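Read through the structure below, which is laid out as structure tokens, and then see the notes.
Of the protein chains in this complex, one is absent; all others appear in place.
Showing chain A:
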């Protein structure tokens, strides 16, 4: 067995945020489903408690979302770098990652991407999180806040196209979040993702650690640019 090193991948505020967010959203999905389909679902004891749970969870998730944004943007200042795909990601990264998930993974090849604290996400994660965290979450939160204050915010409600439109939007966004959730949780089981999100540290086998092979790596390297070369690189490292 080779030596293991540990990378501190997920700082504690992010871990706390993430699990509040995750449990909040699961509760929101369950209570929301009962609110929309009261005749078929009774997960919470009554309609009223479903609504109260939904309102409370909605407020908690909104606050924790703001906290997440604040933490990455103001404290860590890594929001843009982490979440916005760059040119390379769009040109090659996405395709490469997709090929990995659809073919190479099944053939047993390792992931073309390895996470470091500054480049946590592979190009597909980046794009998905970008859509979820910058479009879905804010929109679902805003529509939710409008629905929570229909009378005081009547004018805003009308500006958004009437309450029916807001409800429809809120519902479809929630369905999208549920779709994301299924994919997200499944993909987390593909690699060693869950442990870092729980304890913060990721264990990496010594020889895979990027710093060990700086001369092979291309500058600005997020472990690989072209997948076959990565294989090549690994081979070379092993022979050295």
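In the analysis below, a residue touches a chain if its C-beta (ideal position, glycine included) is under 8 Å from a C-beta of that chain, and two chains touch if they have at least 3 such contacts; residues count from 1.
Keep this in mind: contacts and distances are computed from a predicted model.
The chain absent from the displayed complex carries the UniProt protein name "Cytochrome c", chosen from "Sarcosine oxidase subunit delta family protein", "Cytochrome c", "Response regulator transcription factor" or "Multiple sugar transport system ATP-binding protein".
Screening A:26, A:43 or A:168 against the full complex identifies A:168 as the residue touching the chain left out. In the full complex, the hidden chain is touched by chain A at residues 35-39, 46-48, 51-52, 55, 101, 105-110, 150-151, 154-155, 157-159, 161-165, 167-168, 171-172, 174-176, 178-183, 185-187, 190.
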